[in-house]
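All protein chains but one are shown at their positions in the complex.
And now, subunit A:
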Amino acid sequence: MATLHTRSAARLMIAPSVLLLLAWMIVPLAMTIYFSLLRYNLLMPGMEEFAGLSNYTYFLTDPAFFQAIFNTLAIVLGVLFITVVGGIGLALLLDQPMFGQGIVRILVIAPFLIMPTVAALVWKNMFMNPVNGIFAWLAKLFGLQPFDFLANAPLFSIIIIVAWQWLPFATLILLTALQSLDEEQKEAAQMDGAGASSRFIYLILPHLSRAITVVILIQTIFLLSVFAEILVTTNGGPGTQSTNLTFLVYAQALLQFDVGGASAGGIIAVILANIVAFFLMRMIGKTLEA
(Lines give C-alpha, C1' and ligand atoms only; values in the text may rest on other atoms or scores of the structure.)
Protein backbone atom coordinates (compact mmCIF):
# COMPACT_ATOMS: atom_id res chain seq x y z
CA MET A 1 0.00 0.00 0.00
CA ALA A 2 2.97 2.24 -0.31
CA THR A 3 3.02 3.31 -3.91
CA LEU A 4 1.15 6.31 -5.25
CA HIS A 5 -0.89 4.07 -7.47
CA THR A 6 -2.14 1.73 -4.76
CA ARG A 7 -2.95 4.68 -2.53
CA SER A 8 -5.17 6.37 -5.06
CA ALA A 9 -6.77 3.01 -5.88
CA ALA A 10 -7.49 2.52 -2.19
CA ARG A 11 -9.09 5.93 -2.01
CA LEU A 12 -11.28 5.12 -4.97
CA MET A 13 -12.36 1.86 -3.38
CA ILE A 14 -13.22 3.47 -0.08
CA ALA A 15 -15.06 6.40 -1.67
CA PRO A 16 -18.52 4.80 -2.01
CA SER A 17 -18.79 3.81 1.63
CA VAL A 18 -17.40 7.14 2.79
CA LEU A 19 -19.92 8.98 0.65
CA LEU A 20 -22.77 6.81 1.90
CA LEU A 21 -21.79 7.31 5.53
CA LEU A 22 -21.40 11.03 4.97
CA ALA A 23 -24.84 11.32 3.39
CA TRP A 24 -26.30 9.16 6.16
CA MET A 25 -25.05 11.57 8.78
CA ILE A 26 -25.00 14.90 7.01
CA VAL A 27 -28.51 14.81 5.54
CA PRO A 28 -30.40 14.38 8.84
CA LEU A 29 -28.13 16.90 10.54
CA ALA A 30 -28.58 19.43 7.77
CA MET A 31 -32.33 18.92 7.79
CA THR A 32 -32.49 19.35 11.56
CA ILE A 33 -30.49 22.56 11.31
CA TYR A 34 -32.78 23.73 8.54
CA PHE A 35 -35.95 22.96 10.56
CA SER A 36 -34.47 24.65 13.61
CA LEU A 37 -34.38 27.90 11.67
CA LEU A 38 -38.04 27.68 10.67
CA ARG A 39 -41.23 28.56 12.44
CA TYR A 40 -42.66 25.08 11.95
CA ASN A 41 -45.67 23.91 13.93
CA LEU A 42 -47.58 20.75 13.09
CA LEU A 43 -50.86 22.40 14.06
CA MET A 44 -50.34 24.97 11.33
CA PRO A 45 -49.15 23.00 8.30
CA GLY A 46 -48.02 24.94 5.26
CA MET A 47 -47.33 28.08 7.28
CA GLU A 48 -43.55 27.52 7.65
CA GLU A 49 -41.50 30.64 7.46
CA PHE A 50 -37.92 31.57 8.20
CA ALA A 51 -37.57 32.48 11.83
CA GLY A 52 -33.81 33.03 12.25
CA LEU A 53 -32.44 32.04 15.63
CA SER A 54 -35.65 32.71 17.54
CA ASN A 55 -36.23 28.98 18.10
CA TYR A 56 -32.85 28.80 19.85
CA THR A 57 -33.54 31.87 21.96
CA TYR A 58 -36.88 30.43 22.93
CA PHE A 59 -35.49 27.00 23.80
CA LEU A 60 -32.47 28.33 25.70
CA THR A 61 -34.47 30.80 27.78
CA ASP A 62 -37.14 28.23 28.66
CA PRO A 63 -36.86 27.56 32.42
CA ALA A 64 -37.52 23.88 31.62
CA PHE A 65 -34.27 23.83 29.67
CA PHE A 66 -32.10 24.45 32.73
CA GLN A 67 -34.12 21.98 34.73
CA ALA A 68 -33.59 19.46 31.93
CA ILE A 69 -29.82 20.03 31.82
CA PHE A 70 -29.65 19.56 35.56
CA ASN A 71 -31.80 16.44 35.42
CA THR A 72 -29.73 14.95 32.58
CA LEU A 73 -26.54 15.43 34.57
CA ALA A 74 -28.17 14.12 37.75
CA ILE A 75 -29.28 10.96 36.00
CA VAL A 76 -25.88 10.37 34.37
CA LEU A 77 -23.84 11.03 37.51
CA GLY A 78 -26.26 9.37 39.88
CA VAL A 79 -26.52 6.18 37.86
CA LEU A 80 -22.76 6.12 37.23
CA PHE A 81 -22.07 6.43 40.93
CA ILE A 82 -24.50 3.69 41.93
CA THR A 83 -23.47 1.28 39.17
CA VAL A 84 -19.70 1.71 39.60
CA VAL A 85 -19.73 1.44 43.39
CA GLY A 86 -22.39 -1.27 43.41
CA GLY A 87 -20.75 -3.04 40.47
CA ILE A 88 -17.40 -3.24 42.24
CA GLY A 89 -19.10 -4.56 45.36
CA LEU A 90 -21.10 -7.18 43.49
CA ALA A 91 -18.11 -8.19 41.38
CA LEU A 92 -16.03 -8.71 44.54
CA LEU A 93 -18.81 -10.86 46.01
CA LEU A 94 -19.33 -12.89 42.84
CA ASP A 95 -15.60 -13.50 42.55
CA GLN A 96 -15.66 -15.45 45.82
CA PRO A 97 -16.01 -19.18 45.41
CA MET A 98 -19.51 -20.17 46.50
CA PHE A 99 -22.24 -22.73 45.98
CA GLY A 100 -24.34 -22.19 42.83
CA GLN A 101 -21.96 -19.60 41.41
CA GLY A 102 -23.06 -20.12 37.78
CA ILE A 103 -26.76 -19.64 38.49
CA VAL A 104 -26.17 -16.60 40.68
CA ARG A 105 -24.12 -14.98 37.94
CA ILE A 106 -26.88 -15.52 35.39
CA LEU A 107 -29.45 -14.09 37.81
CA VAL A 108 -27.32 -11.00 38.28
CA ILE A 109 -27.19 -10.40 34.53
CA ALA A 110 -30.98 -10.77 34.13
CA PRO A 111 -32.02 -7.10 34.64
CA PHE A 112 -29.88 -6.08 31.69
CA LEU A 113 -31.94 -8.31 29.40
CA ILE A 114 -35.26 -6.71 30.35
CA MET A 115 -36.61 -4.00 28.07
CA PRO A 116 -36.46 -0.51 29.58
CA THR A 117 -40.22 0.07 29.28
CA VAL A 118 -40.99 -3.25 30.95
CA ALA A 119 -38.46 -2.68 33.71
CA ALA A 120 -39.82 0.79 34.36
CA LEU A 121 -43.42 -0.47 34.46
CA VAL A 122 -42.49 -3.26 36.86
CA TRP A 123 -40.83 -0.76 39.16
CA LYS A 124 -43.67 1.72 38.83
CA ASN A 125 -46.54 -0.69 39.49
CA MET A 126 -45.01 -3.43 41.63
CA PHE A 127 -42.40 -1.64 43.70
CA MET A 128 -43.03 2.09 43.93
CA ASN A 129 -46.80 2.21 43.72
CA PRO A 130 -48.03 3.88 46.94
CA VAL A 131 -51.00 1.49 47.24
CA ASN A 132 -50.00 -1.85 45.76
CA GLY A 133 -46.20 -1.53 45.68
CA ILE A 134 -43.94 -3.71 47.77
CA PHE A 135 -42.26 -0.66 49.33
CA ALA A 136 -45.66 0.62 50.43
CA TRP A 137 -46.45 -2.80 51.90
CA LEU A 138 -43.13 -2.80 53.75
CA ALA A 139 -43.78 0.69 55.08
CA LYS A 140 -47.23 -0.35 56.30
CA LEU A 141 -45.75 -3.45 57.90
CA PHE A 142 -43.70 -1.13 60.12
CA GLY A 143 -46.67 1.17 60.63
CA LEU A 144 -45.24 3.94 58.47
CA GLN A 145 -46.94 6.15 55.92
CA PRO A 146 -46.29 4.73 52.40
CA PHE A 147 -44.07 6.98 50.35
CA ASP A 148 -45.18 7.93 46.85
CA PHE A 149 -41.82 7.69 45.13
CA LEU A 150 -42.79 8.82 41.64
CA ALA A 151 -44.75 11.85 42.87
CA ASN A 152 -42.44 13.02 45.64
CA ALA A 153 -39.00 11.97 44.43
CA PRO A 154 -39.44 11.46 40.68
CA LEU A 155 -35.85 12.07 39.65
CA PHE A 156 -34.48 9.87 42.41
CA SER A 157 -36.90 7.10 41.44
CA ILE A 158 -35.82 7.25 37.82
CA ILE A 159 -32.16 7.13 38.84
CA ILE A 160 -32.90 4.02 40.90
CA ILE A 161 -34.72 2.33 38.02
CA VAL A 162 -32.03 3.10 35.46
CA ALA A 163 -29.26 2.13 37.89
CA TRP A 164 -30.99 -1.20 38.47
CA GLN A 165 -30.88 -1.82 34.74
CA TRP A 166 -27.24 -0.88 34.30
CA LEU A 167 -25.83 -2.48 37.43
CA PRO A 168 -25.49 -5.91 35.73
CA PHE A 169 -23.50 -4.41 32.89
CA ALA A 170 -21.04 -2.75 35.26
CA THR A 171 -20.87 -5.89 37.41
CA LEU A 172 -20.15 -8.08 34.40
CA ILE A 173 -17.35 -5.91 33.03
CA LEU A 174 -15.78 -5.44 36.46
CA LEU A 175 -16.10 -9.13 37.31
CA THR A 176 -14.23 -10.21 34.18
CA ALA A 177 -11.55 -7.64 34.96
CA LEU A 178 -11.33 -8.91 38.51
CA GLN A 179 -10.91 -12.49 37.33
CA SER A 180 -7.96 -11.50 35.19
CA LEU A 181 -6.05 -10.32 38.26
CA ASP A 182 -3.00 -12.53 38.74
CA GLU A 183 -3.44 -14.84 41.72
CA GLU A 184 0.27 -14.63 42.56
CA GLN A 185 0.00 -10.84 42.84
CA LYS A 186 -2.67 -11.22 45.49
CA GLU A 187 -0.54 -13.76 47.31
CA ALA A 188 2.50 -11.52 47.06
CA ALA A 189 0.50 -8.68 48.63
CA GLN A 190 -0.61 -11.08 51.35
CA MET A 191 3.02 -12.00 52.06
CA ASP A 192 3.90 -8.31 52.07
CA GLY A 193 1.50 -7.80 54.95
CA ALA A 194 -1.34 -6.08 53.09
CA GLY A 195 -4.73 -6.68 54.70
CA ALA A 196 -7.97 -6.99 52.77
CA SER A 197 -8.56 -3.23 52.59
CA SER A 198 -4.97 -2.46 51.56
CA ARG A 199 -5.14 -5.14 48.89
CA PHE A 200 -8.32 -3.52 47.62
CA ILE A 201 -6.86 -0.01 47.51
CA TYR A 202 -3.35 -0.78 46.25
CA LEU A 203 -3.93 -3.81 44.07
CA ILE A 204 -7.53 -4.43 43.03
CA LEU A 205 -8.66 -0.85 42.43
CA PRO A 206 -5.68 0.07 40.19
CA HIS A 207 -6.19 -3.20 38.33
CA LEU A 208 -9.85 -2.31 37.78
CA SER A 209 -9.21 1.28 36.70
CA ARG A 210 -9.31 0.46 33.00
CA ALA A 211 -12.54 -1.52 33.30
CA ILE A 212 -14.10 1.27 35.36
CA THR A 213 -13.15 3.72 32.62
CA VAL A 214 -14.84 1.55 30.00
CA VAL A 215 -17.97 1.29 32.15
CA ILE A 216 -18.12 5.05 32.60
CA LEU A 217 -17.57 5.74 28.90
CA ILE A 218 -20.16 3.31 27.58
CA GLN A 219 -22.77 4.11 30.20
CA THR A 220 -22.43 7.86 29.75
CA ILE A 221 -23.25 7.49 26.06
CA PHE A 222 -26.47 5.63 26.86
CA LEU A 223 -27.43 7.55 30.00
CA LEU A 224 -27.40 10.91 28.22
CA SER A 225 -30.41 9.69 26.24
CA VAL A 226 -32.55 7.95 28.87
CA PHE A 227 -36.13 8.19 27.62
CA ALA A 228 -38.35 5.13 27.94
CA GLU A 229 -38.09 4.99 31.72
CA ILE A 230 -39.26 8.60 31.99
CA LEU A 231 -42.05 8.22 29.48
CA VAL A 232 -43.71 5.25 31.15
CA THR A 233 -43.26 6.34 34.76
CA THR A 234 -43.44 10.09 35.36
CA ASN A 235 -43.92 11.50 31.88
CA GLY A 236 -41.33 14.09 32.78
CA GLY A 237 -43.32 15.37 35.72
CA PRO A 238 -44.53 16.44 38.11
CA GLY A 239 -44.07 19.68 36.15
CA THR A 240 -40.62 19.28 34.67
CA GLN A 241 -39.02 17.71 37.74
CA SER A 242 -37.98 14.55 35.90
CA THR A 243 -37.60 15.92 32.38
CA ASN A 244 -34.21 15.41 30.85
CA LEU A 245 -32.96 16.89 27.61
CA THR A 246 -34.15 13.99 25.47
CA PHE A 247 -37.59 14.12 27.00
CA LEU A 248 -37.74 17.90 26.62
CA VAL A 249 -37.04 17.63 22.90
CA TYR A 250 -39.71 14.95 22.63
CA ALA A 251 -42.23 17.08 24.50
CA GLN A 252 -41.48 20.06 22.31
CA ALA A 253 -41.99 18.11 19.09
CA LEU A 254 -44.80 15.69 19.87
CA LEU A 255 -46.69 17.25 22.77
CA GLN A 256 -46.49 20.86 21.67
CA PHE A 257 -46.13 20.01 17.96
CA ASP A 258 -43.32 22.58 17.65
CA VAL A 259 -40.96 20.94 15.18
CA GLY A 260 -38.81 24.06 14.83
CA GLY A 261 -38.25 24.42 18.56
CA ALA A 262 -37.59 20.69 18.96
CA SER A 263 -35.02 20.79 16.16
CA ALA A 264 -33.25 23.66 17.88
CA GLY A 265 -33.30 21.60 21.09
CA GLY A 266 -31.91 18.63 19.19
CA ILE A 267 -29.01 20.69 17.86
CA ILE A 268 -28.29 21.99 21.36
CA ALA A 269 -28.36 18.44 22.68
CA VAL A 270 -25.86 17.39 19.99
CA ILE A 271 -23.54 20.25 20.95
CA LEU A 272 -23.79 19.41 24.67
CA ALA A 273 -23.16 15.71 24.01
CA ASN A 274 -20.07 16.66 22.04
CA ILE A 275 -18.80 18.81 24.90
CA VAL A 276 -19.31 15.92 27.31
CA ALA A 277 -17.64 13.53 24.87
CA PHE A 278 -14.67 15.86 24.51
CA PHE A 279 -13.99 16.00 28.24
CA LEU A 280 -14.70 12.31 28.65
CA MET A 281 -12.25 11.30 25.94
CA ARG A 282 -9.56 13.54 27.36
CA MET A 283 -10.04 12.15 30.83
CA ILE A 284 -10.32 8.58 29.66
CA GLY A 285 -7.74 8.61 26.88
CA LYS A 286 -5.05 8.91 29.54
CA THR A 287 -6.21 5.85 31.45
CA LEU A 288 -6.58 3.72 28.35
CA GLU A 289 -3.13 4.63 27.06
CA ALA A 290 -1.36 3.77 30.30
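Definition applied: a contact is a pair of C-beta atoms (placed from the backbone, for glycine too) under 8 Å apart; a residue touches a chain by one contact, two chains touch by 3 or more; residues count from 1.
Following the convention adopted for this analysis, contacts and distances are computed from a predicted model.
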Identity of the absent chain, which is to be given by its UniProt protein name, from "Winged helix-turn-helix transcriptional regulator", "Multiple sugar transport system ATP-binding protein", "4Fe-4S dicluster domain-containing protein" or "RNA polymerase sigma-70 factor (ECF subfamily)": "Multiple sugar transport system ATP-binding protein"
Sole contact to the chain not displayed, among A:Asn125, A:Gln185, A:Gln256 or A:Asn274: A:Gln185
Options A:Thr57, A:Asn132, A:Ser198 or A:Asn274, residue touching the unrepresented chain: A:Ser198
Those residues of subunit A which, in the complete complex, touch the missing chain: 182, 184-185, 187-195, 198, 202-203, 206-207, 209
